Structure formats: structure tokens, C-alpha cells
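Just one protein chain is left out here, and the rest sit where they should.
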Amino acid sequence: MSVLKYAPEALKNLFKPPVTTKYPFEPAVYPEGARGHIEIDIDDCIGCGMCVRSCPCGTLSVDKMAGTWSIDRFDCIACGYCVEKCPKKCLHMIQGYQTPGTKEGSVTYTKSPEQLEKDRIAREEQAKKAAAAKAAAAAKAAEAKAAAQPTGLEQAAAKPAGSEQAAKPAE
Amino acid sequence: MGKRSVIPFGPQHPVLPEPIHIDLVIEDEKIVEAIPSVGFIHRGLESLVDRRDYNQMTYVVERTCGICSFQHGMGYCEAMEHVFGAEIPNRAKYLRTIWAELGRMHSHLLWLGLLADGFGYENLFYQCWRVREKVLDLQEMTSGGRLIFSVNKVGGVIKDIDKEKLDIILSTITEVEAELKVIKDTFLLDYSVQSRLQGVGIVTKEQAHDLGACGPFARASGIKTDMRKLGYGAYPDLDFEPIVSATGDSYARCYCRIMEIFQSIDLLRQAIAKIPDENELFTPVKGNPEGEYFMRVEQPRGEAVYYVKASGKPYLDRFRVRTPTFANLPGLCEMLKDTQLSDVGLLVLTIDPCISCTER
Partner (left out) sequence: MAEVIHPEEQLLEIDVDQLLTKAMELKKAGFRLSQACAAYVNEKFELSYSFADDKTYQYTTLRVVIDTDTEVPSITDIVPPAVFYENEMKELFGVKIKMINLDYENRFYRIETETPFGPKEAAASEEKKEEA
């Protein structure tokens, strides 16, 4: 049993500089790879909605047609699951925490006009291709209709699956 | 024989870091009975299973508690891996162990600080938290988050700790060990600390067993139990023995936790020396889970039980986490009997309560 066991250490502490930093006057140092907030390279985004479906707190939304991606930063828990899931790797976890604010609200990122134009052209081309493929498939189906039933069934089965995927991002 | 009266204690109280409310039935200054009630911050995290799939749940489960966050995620992922029957890569097991032990160190240092604050040793409180800050910096450096790591995934981990960072961990824990020795001597040998802790709130081995106590609370009463012995993570390869004390008073609980920090440092050294060099960090799991499993994990506060039940859907049927504080509450009530009113604040602290994760 001893008295004043801590006194030497306490005395030492008296003459040491503080271990804390004067934060607003000195910059905060984040280590590499710190999970602060999500940033997006919006022009690389293909609007697949993978991040929206994976987000555990439902803070993201994507509009493929308008080329926008929005995030409510006050709902985001910075888990990084969307970053992991993004097929184009256009989402990044950046250092620096979300600063406090007076009102909530989501931040919307919109693609640049050039990229939007490119997307529109790509979409039109794809639509054309799809229409052509559809016509070909229809012709083929008509041809095969008499011959074999299963192909028709397969196509019918493929359709609802497609429509489901289209419906999901809108949720 | 004095007149009985009831004093409400908490949920807001200067020494209590956690919102627990206890109705204390007192006779003069002595406590006759203590009736706890929790439930001020029930968040319904368990009910989220029917709206979040099993991968998203990893992040929900991690946020059950801010202090043992990593171990929550780890317990859940290990349970899911049992359901899937997946064997995770060895390196992932070691990484999980390293993070888990860092988490244990910072949790116990936090508790030591709170304890010092509880008995009015403000200086010691700051010292403990100053040491803890180093551990937090290690956590931020390795995982990207100071407390909530988000590195777990069903099937492994998503981040690696490279060689240089492991070396930084080694050098930092050596510093922490040196600083900890000063704190340890103060806690265990100082006269004023001893007089506040020794012989207060004694829980015998039989009582602790009957009341279902777990973790350092049970070990301080002489029950030699440590869920790490079950062999999850990399613990089968590491050498350790549960730290047990026989007296069962506040001092014993303090002793167990301090020694566990040293044990964690030792385990970290062993794990870093043995970590295998692999590139694989996770095994992909396929399909939907089916089956059920009870996973037990030794958290800083004791044994946590994760129950998952799945029936072939991406959404689990039931997820349940029983946190150590929930199991230690009956022990706390028993311990409070026959103690002085002025000791209550400190005694509640000695079970290391974490009410937010108790209520989920």
C-alpha cells in the first residue's frame, strides 16, 4: 500500500505540452484511407442503382434519365458498402467528416452536359439495337412458334425478370 | 431499523455514462433492494432484419454499440459464416483478432478512465484517456474509422493491414504498455483508490454463477471462463489464459480489466508475429443463408451471443444479439444489496455497463 503513487506522473504532466491539438486553428490530420464521406465521379456513373439497393440506410437516390445522383449526407453512416458494390468504381470514400449544418437535405450531383449528351446518344443507339433485336426475335419466335413451344415460354419467363429490374431503382 | 424509502437513480446522473434507471429501496443509507429498468433508448435494430439483407445487416449490427463495434460485426459475421459453412482465409482471421484486441484495449482503457472519474480521481481519468487515444489512432490508421470500423464482411474482411502498419502497431503498443504500467500501479497500489474499491460490492462465485454473469465481472468472482477459448478467429493459435481473481469485489474487477489490457498487448504481439502472408482476404459466399446458429464471442464486457436464423431468403428470419450487460444486470442488482448509497454510482460502473447495446 502506498500513498501518492501517481504524484510523480502528475508532476511530469504539469510541465508537458498538451497532447490535444487546437483543432479549428490547426488542421486535423486524417490518416490515409480514413472513412469520412462519399464522393462520386459523376461522369463515370452509369446509373445502375447498385449503390441505392445496397445502402443500409436508404440515403442514396439515382435518376438514370436525368443523370443525377443524390445523397443525404446526414443519413449516411459512411459504411462504404456502396463503394464496394459500385460496378464502375466511381464512388470513393474521402477523408474529412461531414460538417454539422443547420438543416438536413440531400446533395444532388448532375452529370456534365457533354456526358449527358453522350449518354443520350448511347441510349438511342441502344434503343435502336434493342428494337432491331426485338424485331428479329419476334420474327424468330413466329418462325419457331409452330415448331417448338419451349422457346416461347423461355422468352415469357425472361420478360418479367427484366421489368422487375427496371422497377427496383424507382422504389 | 430505519424507515424504507425509494430513491430513483439515473437515467441522468453525473457519474453514469449510460442511461440506466435504478429504483433504490433504502433503509437509512443502506440499499435493501435495487430494481433496474432500461429501455430509454430502444432502437429496434433487431427488427431491421426483415428490411435489410444479410450483407447490409453487417453494418447495422456494427452500430449496435460504439465501443465494441468491431466485435459485434465480427460475431455476426462468424455466425453467418457458420450458417453458410464458409471457411474464411487465415489472414482474415488474424486481422479480425488484431482489431478485436485493439478494441478490447481501448474499451478497457475507457472503462478505467470512467472508473477513475467515478471515484473522483480526475487526473487519472485524463491519463487513461490519453493512453486510449493512441489506440484509437491505431484503429483509425488501420481501418479508417476511429471506433466503427466497417471492415467486416460475411466471408472475411475488406481491408488489409500491411507490414508497415503492423510495425507501427507494435511500436505503439510498446509505448502504451510503458504508460499503462504507471496507471496500473496507481489503480492497484494507491491507498486512496484501494480504500474506495476494496471490499465493496462483493459477488461470490456462487452468486455470479447463479445470476448468469459473464466476462470480467464473472472472472473477478473466480469463474474461469473466456469465450475466446472456443477457438474463433485466430485465438486457437495464440497462447493465453483467462485472467481470474478470487475476491469478487470492485478491486478484483478493476484488476481483471487492467490485466486484460496487458493480455491484449501480448496477444497482439503473438498475432502480429504469426500472421500469415496471404493475398486472399475473403471467401465469397454464394446464395442465400439457410439454417441457424448461436455464436458466442468474448467482448470487452463479456460473452455476447449472436443468434441468426435464416430460411433461404436474403433476409434473415431472426437476428438476436444478447449483449454482456444484459447478462450482468441481475448480478448488478444483487451486488447493490447491502451497500451504501454513496457507492452505487461506482458499483454500477464496475460491471462496465453499456446500456445502448443492451437495448439495441
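Each chain gets a letter, A and B, in the order it is written, and its residues are counted from 1.
As a convention for this text, a contact is a pair of C-beta atoms (placed from the backbone, for glycine too) under 8 Å apart; a residue touches a chain by one contact, two chains touch by 3 or more.
This one's a predicted model, so the numbers in the text were calculated from it and none came from an experiment.
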item: Displayed chains contacting the withheld chain; value: B
item: Contact partner of the left-out chain, one of B:22, B:88, B:238 or B:297; value: B:238
item: Those residues of chain B which, in the complete complex, touch the missing chain; value: 35, 37-40, 42, 44, 46-47, 209-214, 218, 223-225, 227, 229-231, 235-240, 293-294, 296, 303, 305, 307, 309, 311, 317-318, 320, 322, 326-327, 329-331, 359
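The definition used in the following text is that only the chains that are shown with their structure count from here on.
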item: Cα-centroid distance, chain A relative to chain B, in whole angstrom; value: 33
item: Partner chain B, residues of chain A touching it in the complex; value: 1-6, 9-10, 13, 19, 30-35, 54-56, 77-81, 84, 93
item: Residues of chain B defined as touching chain A within the complex; value: 52, 55-57, 59-60, 62-63, 121, 123-124, 127, 130, 133, 137, 140-141, 144-145, 150, 158-159, 182, 185-186, 189-192, 194
